[in-house]
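What follows is a short report on a single structure.
A single protein chain has been omitted; all remaining protein chains appear in their positions.
Order as written gives the chain letters A and B; numbering starts at 1 within each chain.
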Amino acid sequence: MSDITKQSLSSLIKNIKEKKLSSVEITKAFIDRSEKSNELNAYITEDYSSALDKAKKFDQKPNLDLKLPGIPIAVKDLFCTKNIRTTAGSKILDNFIPTYESTITQNIWNEGAILLGKLNCDEFAMGSSNETSFYGNVQNPIDKNLVPGGSSGGSASALAGQLTPITIGTDTGGSIRQPASFTGTVGLKPTYGSCSRYGIVAFASSLDQAGPMAQNVKDCALLQEIISTYDPKDSTSINFKRNEYSKDLTNNIKGKRIGIPKEYRVEDMPKEIEELWQKGIQFVKDCGAEIVDISLPHTSYALPTYYIVAPAEASSNLARYDGVKYGFRAMGENLIDMYEKTRSEGFGAEVQRRIMIGTYVLSSGYYDAYYLKAQKVRKLIKNDFDEAYKKVDAILTPSTPSSAFKIGEKKDDPVSMYLNDIFTVPVNLAGLPGISIPAGHDDKGYPLGLQIIGKAFDEQNILNIAYAMEEKIDFKNKISDWWIK
Amino acid sequence: MSKNKPEYLINRNDNQYEVVIGLEVHAQVTSDSKLFSTASTKFGAEPNTQVSLVDAAFPGMLPVINEYCVKQAIKTGIGLKAKINKRSVFDRKNYFYADLPQGYQISQFKDPIVGEGKVILDMPEGQKEIGIERLHLEQDAGKSIHDLDPKNTFVDLNRSGVALMEIVSKPDLRSPDEVSTYIKKLRSIMRYLGTCDGNMQEGSLRADVNVSVRTKGSKDLGTRCEIKNVNSIKFMQMAIDFEANRQVDLIEEGKSIDQETRLYDTKKNETRSMRSKEDAHDYRYFPDPDLLPLEVSDQFIEKLKTEIPELPDDKKKRFIDDFNLSPYEATILVSDFETSKYFEEVITKMGKNKDIKLAVNWITGELFAILNSKNLEISQSPISAKNLAILINLIKNGTISGKIAKTIFELMMDGDKDPQKIVEEKGLKQQSDPKALEALIDKIINDNREKAIEYKQGKEKLFGFFVGQAMKVSGGKANPQLINEILKKKL
Partner (left out) sequence: MSIDLKTIKHISKLSRISVDEQKAQKLVGDLNSIFKFIEKLNELKTDNIEPLTSIAETTLKLRSDEVKSKDIREQVIKNSPQDNEDYFVVPKVIE
């Protein structure tokens, strides 16, 4: 059975379609492995028995025309799932059971997939190491006491640890791409407006975007094709012509112009990251693409901008957690006392910190200096990309400034933690698609990722480039199953 | 505060103060579903039965705007002769309250959907123009109920998310009477447009009232206080009166007025400071990232312009021009859309040879009186326009006298009876046969010979006595004109 969980999504689908494997067999295999993997702490809520029921049902009357026929999938616990507890990694939603389903998960179930459970994540997706979760740290399958990245840390860990064949995460400042990079997996943050935000617990509305995470580019393309739909229930969902990303996938990227932004060569960048980047440049050249040096002059302002815009929106988005309609409530002598205790006890330290930052930058007298200023700089950052895309078709950068770090290493220094997202944040600010693919290892054997940033709505192009590079890189993830006794 | 006094001034010692008032009217948009959700807006439902997951701010729920509400706001803007902004932005107004599930209200702060406009008031002393500063769309909050339980507050979210138009006037109002006329005019325009039912009892129309005072003749504005959420015209007037006097007292005592939010206590007839709440308020407005800027095209606006009905000011002008009404009569008839509709229906049903003056008198006289006494809207009138038209025509063509008409009118109220039938059934037709009337008068003169002689000798006052006798004997049915003629001849 163990080799079932090692298979890629495409191979599982093939086996199901050829009746070599049943949904029950596959589902059981992933449940078994998940049950042996408690030490990873990837799950917040397991839904194994109902997953098995659904698999049995599927096998009784298998619809093999579906794109994910009987495939079990665990998803980030930021997606609301009907009748299944949804916590967003927070105590304040510890007992919350939605009566509705997010559009994205609904799209997945509609294609025949089966929910295995809900995956750990940073509280309200605020974090880069999964250490802010109320449900504890997540281990990186790569090595003990290594963070899986965040905020989609549980998703990345479950995927790399083969507890789920594919998964979905959300990415506000790098929350899909950074953990993908830390765990040797593929993660795509789609164009803003490509995937519906309906039913996803909001962090920062103008930056949040859900996306696929997979073992390889092809699986990632298939999942993107399924989750990306126009949704009238989300006013920011965009009605554009969507490709059949997996069908249209090609490794032919001849003549594509790939931009290399000089501003991403940051101070103190480890030598191995620089080397990885150069290796990536060589690979795309080998594929027949053209390398163009470009400038994104406002890159260094992206993180400060992000740390105004995201907390501002979060401070307002998280106002609804007040102990009145749902979730945790602390006892209070009167309404205000109840609010203050509920939010003080219900939110963790990082979430409180960000709510405070957001409240401050929006407050009377500071709005212009911070929030308005940030929205202006955000415009400049977007303009940088618009300029660059007059000359190139895509941009190649490292995904992160370092490989995965140890649990606890950066916990007490928020700024150094925030610096993790230095290469991913500009992409969210500009609303562009970006994909991280594993491209090599550092000297500790930890995976390193490269990021390909595309034009808006040009997911197909960056998937193609990633696909072509993947072939050249021939990355093998080193998973020793250290956590399985 | 009498209607004939043109200026509302407060006198203290030797000083005269003028009151400056601006209104922020919150008008509920007439629509089936809410501004950003698909829950119903119907009034009076069981608590929390008209609440969607969006209204209760469940995690991951997103607002999607109702096109009809946008159209309603633009139509209202057109009715206020205002500038329609082709691009407007929705902002979040952040504050915590039990009946505000999102922790913010979606409103329009910097870029409202409607800009400057105006409303014309017909005051006894003449017309007055009140400037409109802006109109914007926003969500209503839910309801907190404090008196059902000693320890707890109950929250009903049925109203949460219902579309409101906030209509902000310039500080152009100067008296409680102007405020009353302004609210009524605004309500009338919105009812004509069908954009707000204006029902103040159900809270469809309420206002925040900004009041300041200044020495008469001064150009500077005084420090203003905002009286929150007043929901009847009478209370607005009383609150202004109280507040203006309070401010004048402070000035006279040499004290300063704090700019603050106040609450009107209807039981004690006084305004009270809400300062305790004020301190915590910093609304942290910012554009709602769940929504995009609202953009409407010229065609969209032009199309809506074609759907605008004739509005009170235009209707009034037409009534004056076409029906020869006095401005006073026209103002009364157009002030309420249903009244104008009723009036026009009566006029149409009266056919060719119609007496419009008579129709106006009957509507503003008899009809208004019974509606008032029965506390009915004209749309609920027990007498239809059609039957009132028949009645008026019966008077006009001499079938019945005005006096008999009043009797018939009373009878018509029972089930909207056809006056023609009542005339026939009760034999109330006016006696206009000259021979019969002559005989009747001969008899009266005969019976009152002494009075007839007195009359002939010059006691002309007695003519009325004979008319009265004739009417009495005929049971009121005698045609008064003919009676007059015959009496003159015979006496």
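By our rule, contacts are C-beta pairs under 8 Å (C-beta built on N, C-alpha and C of every residue); 3 or more make two chains touch, one makes a residue touch a chain.
Remember, predicted model here, so these are calculated numbers, not experimental data.
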Touch with the omitted chain, as defined above, among B:Ala56, B:Ile363 or B:Ile392: B:Ala56
Listed residues A:Thr236, A:Ser436 or A:Gln451, member touching the removed chain: A:Thr236
Full-complex contact with the absent chain, from A:Thr359, A:Thr424 or A:Gln451: A:Thr359
Options A:Pro62, A:Pro270 or A:Gly332, residue touching the unrepresented chain: A:Gly332
Hidden-chain contact residue, picked from the options A:Phe79, A:Tyr370 or A:Phe423: A:Tyr370
Residues from chain B at the interface with the omitted partner, ascending: 31-33, 37-40, 46-54, 56, 64-70, 89, 96, 98, 144-146, 148-149, 151-157, 274, 276-277, 280, 282, 284, 287, 289, 291-295
Footprint left on chain A by the chain that the document does not show: 95-97, 99, 192-193, 206-207, 232, 235-236, 238-239, 298, 300-301, 303-305, 307-308, 315, 319, 322-329, 332-341, 343-344, 347, 352-353, 355-357, 359-360, 363, 370, 372-380, 382, 414-415, 418, 429-431, 456
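Assume only the chains that are shown with their structure count from here on.
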Rounded Å distance, chain A centre to chain B centre (Cα mean): 57
Contact footprint of chain B on chain A as seen in their complex: 79-80, 86, 88, 93, 96, 98-100, 102, 197-202, 204-206, 232-236, 312-313, 315-316, 318-320, 322, 324-326, 335-336, 339, 359, 362-364, 367, 371
Chain B - residues contacting chain A, complex: 53, 56-65, 92, 94, 96, 98, 101-104, 153, 155, 282, 284-286, 288-292
